[in-house]
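Other chains dropped; remaining ones untouched in position.
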Amino acid sequence: MKQAFGEILKNTEGRKLYDITTMIIHWVEQQNITSGLLTLNILHTSASLLVNENYDSNVLVDLESFFCDLVKDGNELFIHTTEGPDDMPAHVRTALTQTNLSFPIKDKKIMLGEWQGIFIFEHRLHSFNRRVALHFIGE
Amino acid sequence: MKQAFGEILKNTEGRKLYDITTMIIHWVEQQNITSGLLTLNILHTSASLLVNENYDSNVLVDLESFFCDLVKDGNELFIHTTEGPDDMPAHVRTALTQTNLSFPIKDKKIMLGEWQGIFIFEHRLHSFNRRVALHFIGE
């Protein structure tokens, strides 16, 4: 049994979902482990991780529309507004989605459903360099 | 240290929560591993996984009522309506809950709290055959 640690970097350009499935697959291929458990952790509190549909890109547009409507920028409830009206909504949206995900890997293949992709959900309006920590344990 | 891969299938019949705890326990019992980490991944984007109360079934009714009210079928925000008014709400509800869960297993026993059950949350109105991938690593 072995384990590997790594990190992927993704430059985001505003509030939306970014498909990182291919980046994850490439990292897995480079490791000296064939089958095991892969765990992803995003190292931020204003962007999150999500598994959702990778086929019709309108799903991604609608996900963003929904969260934008649910957690309104500049909501008067919020007192933490240090970095602007999209600051606190980003923390709430992170709380409502996920910061870590785990997947079985069998013979170098991530066990995802036919229409599933792995996404970074950027919740801020500006550009950021987002880091996702990777851990892979298996043999 | 060993690992096992598997899958459980669950036929759903409309939008609600389905307790799969017993199915998971049975699968764990059949594996040649006594203690370790169990990881579940649902292989769909319109049904999700959840740990919640397994005692009063009204909790399950109320969870469904809340999500139905929060993410309305036919919401005019949504442009992805390919499979009907419950299509995009299913993706949003999946984003708001979980697609993967991990549990410690000690001496073949899933470490759950007294009132915790493991559920598939079906978000579509029709019947579906849902697949949950299982991974168990331990000894």
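For clarity, chains are labelled A and B in written order, and residue numbers in each chain start from 1.
Just so it is clear, a residue touches a chain if its C-beta (ideal position, glycine included) is under 8 Å from a C-beta of that chain, and two chains touch if they have at least 3 such contacts.
In this text the structure is predicted, and so the values were computed from the model without any measurement.
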Full count of same-sequence chains in the assembly - 2 placed in this view: 3
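Here, only the chains that are shown with their structure count from here on.
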Separation of chain A from chain B, taking each centre as the mean of its C-alpha atoms, in whole Å: 20
Residues of chain B touching chain A in the complex: 1, 3, 5, 37, 39, 41-45, 70-71, 75, 77-80, 82, 88, 91-92, 94-96, 98-100, 102, 131, 133-135, 137
Footprint of chain B on chain A - complex, ascending: 1, 35-37, 50-53, 56, 58-59, 61-63, 65-67, 69-70, 96-98, 101-104, 106, 111-116, 137-139
